[in-house]
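Working notes for the structure below.
In this view, the complex is presented without one of its protein chains, the others remaining in place.
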Amino acid sequence: MSQLTQTPISRYPVPELEALPDDIRARIVAVQEKSGFIPNVFLVLARRPDEFRAFFSYHDALMEKPGNLTKAEREMIVVATSSANQCHYCVIAHGAILRIRAKNPLIADQVAVNYRKADITDRQKAMLDFAMKVSTGAYDLGESDLAALKAHGFNDEDAWDIAAIAAFFAMSNRMANVTSMRPNTEFYGMGR
Amino acid sequence: MSQLTQTPISRYPVPELEALPDDIRARIVAVQEKSGFIPNVFLVLARRPDEFRAFFSYHDALMEKPGNLTKAEREMIVVATSSANQCHYCVIAHGAILRIRAKNPLIADQVAVNYRKADITDRQKAMLDFAMKVSTGAYDLGESDLAALKAHGFNDEDAWDIAAIAAFFAMSNRMANVTSMRPNTEFYGMGR
Amino acid sequence: MSQLTQTPISRYPVPELEALPDDIRARIVAVQEKSGFIPNVFLVLARRPDEFRAFFSYHDALMEKPGNLTKAEREMIVVATSSANQCHYCVIAHGAILRIRAKNPLIADQVAVNYRKADITDRQKAMLDFAMKVSTGAYDLGESDLAALKAHGFNDEDAWDIAAIAAFFAMSNRMANVTSMRPNTEFYGMGR
Amino acid sequence: MSQLTQTPISRYPVPELEALPDDIRARIVAVQEKSGFIPNVFLVLARRPDEFRAFFSYHDALMEKPGNLTKAEREMIVVATSSANQCHYCVIAHGAILRIRAKNPLIADQVAVNYRKADITDRQKAMLDFAMKVSTGAYDLGESDLAALKAHGFNDEDAWDIAAIAAFFAMSNRMANVTSMRPNTEFYGMGR
Amino acid sequence: MSQLTQTPISRYPVPELEALPDDIRARIVAVQEKSGFIPNVFLVLARRPDEFRAFFSYHDALMEKPGNLTKAEREMIVVATSSANQCHYCVIAHGAILRIRAKNPLIADQVAVNYRKADITDRQKAMLDFAMKVSTGAYDLGESDLAALKAHGFNDEDAWDIAAIAAFFAMSNRMANVTSMRPNTEFYGMGR
Partner (left out) sequence: MSQLTQTPISRYPVPELEALPDDIRARIVAVQEKSGFIPNVFLVLARRPDEFRAFFSYHDALMEKPGNLTKAEREMIVVATSSANQCHYCVIAHGAILRIRAKNPLIADQVAVNYRKADITDRQKAMLDFAMKVSTGAYDLGESDLAALKAHGFNDEDAWDIAAIAAFFAMSNRMANVTSMRPNTEFYGMGR
């Protein structure tokens, strides 16, 4: 694991793969085989197996489920809200995934800096307006916010999906910042 | 379920217990038997079984695990951060649990309004300072914040626990606000 | 005065009843006879007789006067704005009064956490929107805010009443926080 | 009352002097004789006699009482906090009084724009730091804030005085903004 | 240069006029002849000749150019945004210029404290709303903000002018605050 040799990937100790419970190691090995490397979030969270399992179950339930939001759109939500939360790991890692999902080398940087100026549709900007309000002011979210979504063709299930992704990364961003989770070098150039 | 008859407990449709997958219904029935009623969060989230399972696995991994934080202290974190997020469900429901765990009828209201003035120890105030920074400014959390925790005897695992609870409820508060999740009437008076 | 025996009710010394000017002692005794206990705000402020007299004259001029706002609605304004200001004394004490005035054991906690989700009328939410803007951004309050009030049937005198109550508690909340004014234990359970 | 002929001095109707209760008219006439004009705050608030009486009793109890703060220092608190609250009436009217009390034609503008850069003592800057925290974040005011005051020779009674003035004008600023209270033209040039 | 004898006009050393490059000294002498004194901004910035030349070229390109905005209106933008940035030098110096340009002794204080309450036209308030959004939230400025300007008769070139002035003083305010640039005493009374 060369990425561990110089700068630590977490403020916390990172377990050895061999020391992990079988199911967690299997999941990590599968990701490694698919991606060619192990995204650090798997290694950083693996030291708490129960939390690891819940975290990735939740992640997959939101990001891999069927639904009207494309996978690229889900990643836009992650990148926009993670940037507002200044989450190093999530912006870099999910920025890479967004570039790949959208087959667009420019989009992740655009969404991260200011989604209002990004080359995305008005419908996608409305989706991100809603996601950002969930992220920064959910206590004041009301009917007018839902109406703005619906004016762009989103339905109630889409609203739940957008909100749940923004909410999940509200959690994830905080854990990444607390642990000083470091993105893998591989992510920076992927999909460019 | 009399609490459903007048004001809806969610902006979203709530499934019938009989229509739920066995494992989810079993979990809900177990809670009902223990508490005497079904906390609405179970019914509101049950319409998305995979998310439900991940949510409660995560919740239990943080709130039921062994560790140096007492159960009352964990609930203090929930109440203080949920109040900052203006989360109706979480402040009312976890306020009840906090009163019971702490065997103190006053503590939940004190922590919800302004934990700096609550009848808790300086160590607990330091714990809540850290939790609140995770909740509202994790991007700026650094060594001085961890040092302040350690000055009160918390170790690195305690810091993770505090952060993870604050982060989990950052998510939970947002979902409760988006769904307009309604706390059960039973919670208001419990433990007073 | 058993409530003084353990935790101080103020950062400042609290005078003995017998040492107070006659008019102030008479007022306090009258409250005690009506309520069964002396709300701490009377004892904490009594050490400055002129300020005490002005404070309670102002309070009564706003909270006891005739007008279109019900007494419960006036207390809603106090609870919502005092919660935004994280005022321990005011949320607990006026929360109790709100429950009693509204004959509703749930309403104070709802208004304190997030009035937008409380079981109150749309008209009352408009009243609280206006009160909250007076409390947090009066410099930007303009015709559109007054128009929103009037759309719910409030007139100019009602607007003054709402504003004056929010403004008075902007003062009161700050004094309570500076003095670390402690609410009486009796308030927590009243009206539940 | 020439100042009423063109631009109204309040969003609300202003009573005729003759129509006012005797005590209020007497107070206003006394001010007029002393100042040469009637400061608009007297006319704007007079329509609500009970509130008028309480307001000015409170004002005098704080601004006219003996104490360690000079009258100029009390006006500095008013000007600094009223500027933060963007209160037109209070900055202009009390700016005039500050210039006169301090016998310094520059000081009011300096304190209004940025008291940290004003030609005042470090002790006065500490006084204004405390007053500004009362005005903008009293919920977080604690022992370290009081210690900073005491390091400059202020005692507990001085702390109360500073806080009470900041709190009173937190109220006053809000009422002036809601009523669109207009400062008299005379104030702009006084003491320059 | 009597204004230098007591309180320094900058945190940084101020060059002697004779030591300055000819073009800079000539510009300063010309200003002195016109105004009767040397505004301190010239002396404070002169120690960095290249930056001085660029700063005043930019200033003149915005403030002296032809265009639909009157010179008084340009100064309103400076005063309103500089007050939001708490810039001592810019509010005092440009407040003086605004009074002179507008031939109105009251306007600068009104615009500095709360432009929403100033004796200016609704069109000018719309201009300042736009300028303030450039100053405090340009990232979110969009078509609706431009539409609000155009509803008051401003065109696209006017929008650029307003924005460029607000942006230039965003820079200038920061430099004045960092250098603790002191306004000349002469400015306080000019135009009153």
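For reference, chains read A, B, C, D and E in written order, and residue numbers begin at 1 within each chain.
In this section, contacts are C-beta pairs under 8 Å (C-beta built on N, C-alpha and C of every residue); 3 or more make two chains touch, one makes a residue touch a chain.
Fair warning: this is a prediction, and the values are worked out from it, not measured in the lab.
Engineer: Could you list, sorted by label, every displayed chain in contact with the chain left out?
Structural biologist: Even though it is not drawn, that chain still touches A, B, D, E.
Engineer: Just one of E:57, E:70 or E:121 touches the chain that is missing; which is it?
Structural biologist: E:57
Engineer: In the full complex, which bits of chain B touch the chain not displayed? Write them out.
Structural biologist: Within chain B, the residues touching the omitted chain are 139-140, 142.
Engineer: Can you list where chain D touches the absent chain?
Structural biologist: Listed in rising order, the touching residues are 114, 116.
Engineer: What is the set of chain A residues that contact the non-displayed chain in the whole complex?
Structural biologist: Missing-chain contacts on chain A: residues 7, 83, 86-88, 91-92, 95, 105-106, 109-110, 112-114, 117-119, 177, 180, 182, 185, 188-189, 192.
The working rule: only the chains that are shown with their structure count from here on.
Engineer: Enumerate, in label order, the chains that touch chain B and chain C alike.
Structural biologist: Both-contact set = A, D.
Engineer: Can you compute the centre-to-centre distance for chain B and chain D, using the mean CA position of each chain? Integer Å is fine.
Structural biologist: So the centroids are 44 Å from each other.
Engineer: Counting in whole Å, what is the centre-to-centre distance of chain B and chain E, each centre being its mean C-alpha position?
Structural biologist: Computed value for the inter-centroid distance: 51 Å.
Engineer: Touching two or more other chains, which residues of chain B qualify?
Structural biologist: 86-87, 114, 177 - these are the residues of chain B that touch more than one other chain.
Engineer: Thinking of each chain as a vertex joined to the chains it touches, would you call that graph a line, ring, star, complete, or other?
Structural biologist: Topology of touching chains reads as other, fitting no named class.
Engineer: Just spell out which pairs of chains touch, all of them.
Structural biologist: Contacting pairs: A-B, A-C, A-E, B-C, B-D, C-D, C-E, D-E.
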